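Below is one structure. I have some questions about it.
For this view, one protein chain was removed and the others were kept in their places.
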Amino acid sequence: MSPAEKKPQERVGVYVCHCGTNIAGVVNVAEVSKWAADNLVHEGVIVARDYKFMCSSLGQELIQKDIKELKLTRVVVAACSPHLHERTFRNACKGAGLNPYLCELVSIREQDAWVHTDKIAATEKAKAIISGGVARVIHHVPLEPLHVPIHPATLIVGGGIAGIQAALEIADAGFPVYLVEREPSIGGHMAQFDKTFPTLDCSACILTPKMVDVGNHPNITMLTYSEVQKVDGYVGNFAVTIKKRARYIKTEDCTGCGICWEKCPKKVIDDKFEAGLGYRKAVYTPFPQAVPKYPVIDDINCTYYIKGTCKACEKFCPTNAIDFNQKDEIITVEVGNIILATGWDLFDARRVPNYGYGRLANVFSNLEFERLSNSAGPTGGNIVLRDGKTTPKSVGIIHCVGSRDKNYNNYCSAICCMQSLKFAHLVHEKTGATVYNFYIDIRTPAKAYDEFYQRIIEEGTLFVRGKVAEVTDAARNPGEEGKLIVQVEDTLVGKQRRIPVDMVILSAGLEPRFDSKAVAKTFGISCSADGWFIERHPKLDPVATMTEGVYIAGCVQGPKDIPASVVQGAAAAARILGRIQQKEIALEPVRATINEEQCSGCRICNTLCPFNAILFHEDKMVSEVNPALCQGCGTCVAACPAGAISGTGFSNEQILSQIDGLLLLNLDKKEAMA
Amino acid sequence: MTDTPETKPFEPVIIGFTCNWCSYRAADMAGISRMKYAPNVRLIRLMCSGRLDPTFVFKAFAGGADAVLVSGCHPGDCHYSTQNYKAMRRFHLMQRVLTQMGIEPGRTKLLWASAAEGQIFANEITKFVEEVRLLGPLNWNKSAAPVVPVEVPAEEVQA
Amino acid sequence: MTEQAIVSDPPSVGPVKHEDLSLLQEVALRTPGDPNLEMCIQCGTCGGSCPSASAMDHTPRAIFAMLRAGMREDVMKSNTPWMCVACYYCTVRCPQEIHITDVMYTLKNMSLEANTGHNGTASDFSKTFISLVETYGRSFEIGLAGFQNVRHFITRLPSITPMAVGMLTKKGMSLFPPKRIKGMDQLKKILKRAKELEAE
Partner (left out) sequence: MSDYLFYPGCSMESSAKAYEASMEAVCKPLGINLKEIEDWNCCGATEYLSLDLTPAYSLIARNLALAQEQANGTKTVLAACSACYLNLSKADHYMHEDKAFGRKINSALAAGGLHYDPGQLVIRHLLDVMFNEVGLDKIKEKVVKPLTGLRVASYIGCMVPRPDYNARISDTEYPYELDDLLKALGAEVIDFPLKTACCGGHMTQIGPATAFELIRRLISAADQYKADALVALCPMCQMNLDAFQGQMNGYFHTSYHMPILFFTQLMGIAFGEKPENLGFGSELVSAHAAMKRIGIQTPEPAPAKPVAKKPSGLPMPPPRVRVGQQNTANEEASE
């Protein structure tokens, strides 16, 4: 059909945004809007304007004025990505009495001005995009958002500092919280640390009070030694299936007196909490201040589960709280929102062969050193070599191990510089040893961080700028015999140096949890190539995700230190509290609907739907979509052989005419050529 | 470029379908990071690549597009759990039909890009445009008869 | 659209107009594959790893900084590439995946073209080696060592004599050059053409 014959039935307004020079710098906006006004008349365009900042209140008023005065029935805004400002302009239309869903926002910034340099080509593309938007908007229909109630409870996954902070914020506001933790106790990595930079206050001293608060809080249900298995539903109404692993302890009877782990004859190397430096029993709490106080029996190492005899713990338990027959328990909880604070794993320094970790006894990882230096740790806080007695006279601390390295992880782990400076201080303070810090760049961007750096320099730490090439025990001269030699180019001198030390500490980087991709899938959020979870907006919305009702906090979003994790925990909580207060939430009315008349009852769609939202009426022999369950992916729409299913907001008419619109320009060209 | 009209290389017009969750955001990411790519692709946002009805593709070709790009989340990452697999199956089926209709397989491309992969999205588009440029304009009359799919040597695409 | 060119075509050792390139780009373009040279973050992993760093007047890292700074003459005079033993430690350890050893080869090529007259010992060894290969198609260790030592380490001759003798008696190495390979003409043709291509 040639455009001329078509009879415009809608009154469309087109608004082209300059976005300062962001768009106008590349796209000739004036030309574009003029073109729209002249060439899209057949589609019903009666006005086209360009303006510096459409999203500004003045820009919005401009649109609203036209809606009122020119009786616009459709609005097309050509500006940034709909993911940024769709809501803004829809509300503007609403304000002027036009149904918000009769407004279409097309992106000529992210997908045009910002990615092209050829101005003519970019301007042509903008025209095409707009003509596509216009062609599409005509087929929009007035819609009302779906309103669903929000369940007041919140699920928080991960009992580290970020999760703890979020839990307390929400619980204190009077709303129920389920806190799920994989380990037997909450506390996370922070519970393992010795001192915290830059203030050097003891990690446990500031963390344990919070852990106790969580333990005692009436609004918090702790589900430790548990993991989330399945998440159903959608924002406001999630149904979460959780597996509570058997503790083999009757928590209602257990007093946490500790006799069981005193009496337990089975020693196990504790490679979790003590990072492999210390031992625990087969029945244990990870650390004295554990919350909850109840121990767990580790059924892989427990003699009873291996040999079928022992039961020492049971014999001595004063309250008969041991129950060897306990089974894993599957429970389901209803929540309205979810916070993921599952934290990080430590980079395995064995992967850097030239640093000899795992091969050379006195090369330690940062987590090992935290335990070594921790007064509650295996050495009672004495910094000694692997032999358990010798105090090192010289220590080398290597920054950026596995970080900022294309062979391992590209990113900067953010905490290593400050952590390494902290280590330097602790070694100085406790052993008086000579300390070398080997760094590429020192990064101390936060409050009081650089002052800390200054302090460490003042304490006499020797800084060598250079990424260490290798740590070896191959001595080249008597001076090196029996030492670890750190070989490095001192880049500020421009010469290779070999520095003999007694102990090497590797500041290994932070990595996403080994199962982060699986977790992301379980909760339906996206995960970067590295494995960090992706926030809705890197700057403006760092704790929300693309999935409504699922939030992220702490290192799960990317490497960060304790203050930053606490901030995110609190921020996520605040976002959710705001939601809960609303009692209900408006959902995009993007849903599929089935026209009973046309449905042949073939049931193809039933199996296609991932949310089982399509039910089949045996009586009428037709399928029906449950709008509450439907997420609007549209797969069924595309699949229906009878064309009986239509997807609101993404109907065939809308898309087909958008295609026409996008191609209009070259149709003209082709005609011109012909 | 200082091309006079006649020496100006053929600029293909490509319609691209993206899903709302991964590939459209990849395009946004490319924009936010100011990555440059060929301006020949015009995107249409669907909620999911699973929404892609083959008719859309036929329509695009009929409407004068020289090629069609279909993109979505990586297999396994679909926001709607598995719908992109369905898209994948449909795509290959569709490609066969198109070949019979006389449209080279090289004119359709399936691209997985996560929300973080702006760079990949940009590079792939530029590559695709080059490939289509080599195929030349889609000419219905000429290519009415079924054509044998022509493999374009990788290096020539590079050049 | 120049962006495309960059995106779609990785740099290669094709005929390129070097005059309009920065020193860094020139080196990168003359190295097969993409050496990622521009990615250097000056961390010093290379200099730290290099077994012959002590013999170099600049560490590889410093050389890369000088390339950036466009200090062509100093780089061409430097003995750094000539001290490279091609152990590839730097290459596999480099956090930016720079093909350092390959870059060193390129630098040697360039410094010979620049003909600064420096690093004679090293380059002469390579030249002798190759002149033999270009004559016989195979290398000839004894003759090679003989040449090199006479030319540069006359004083060393007495000290190496026992070894040389050992080479002949025990290893049964021959004083006589290897037999020419059959396809010598073919090889010569190939190398001739290759040199023309190099010159382009």
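Which chain is which? They are A, B and C, in the order written, and residues in each are numbered from 1.
Keep this in mind: a contact is a pair of C-beta atoms (placed from the backbone, for glycine too) under 8 Å apart; a residue touches a chain by one contact, two chains touch by 3 or more.
Since this is a predicted model, take the numbers as computed values, not measurements.
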Footprint left on chain A by the chain that the document does not show: 353-354, 359, 470, 472-476
Absent chain, residues of chain C that touch it: 10, 12-14, 30-34, 51-52, 54-55, 81-83, 85-89, 91-92, 99, 101, 105-106, 108-109, 112, 115, 121-135, 137-151, 153, 156-157, 159-178, 181-183, 186-187, 189-195, 197-198
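Just so we're on the same page, only the chains that are shown with their structure count from here on.
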Distance from chain B to chain A - Cα centre to Cα centre, in angstrom: 30
Euclidean distance of C-alpha centroids - chain B vs chain C, Å: 45
Where chain A and chain C are represented by their mean Cα positions, the distance between them in whole Å: 48
Contacts with two or more other chains, residues of chain B listed in rising order: 1, 36-37, 122
Where chain C touches two or more other chains, by residue: 1, 3
Interface residues, chain C side, partner chain A - complex: 1, 3, 41-50, 53-54, 58-59, 61-62, 89, 92-93, 95-97
Touch list for chain A against partner chain C, complex: 117-118, 354, 404-407, 440, 465-470, 487-491, 494-496
Interfacial residue positions of chain B with respect to chain A in the complex: 1, 11, 13, 15, 21-22, 24-25, 27-28, 30-32, 34-37, 39, 42-48, 50-53, 55-56, 59-60, 63-65, 73, 76-77, 79-83, 86, 90, 114-117, 122
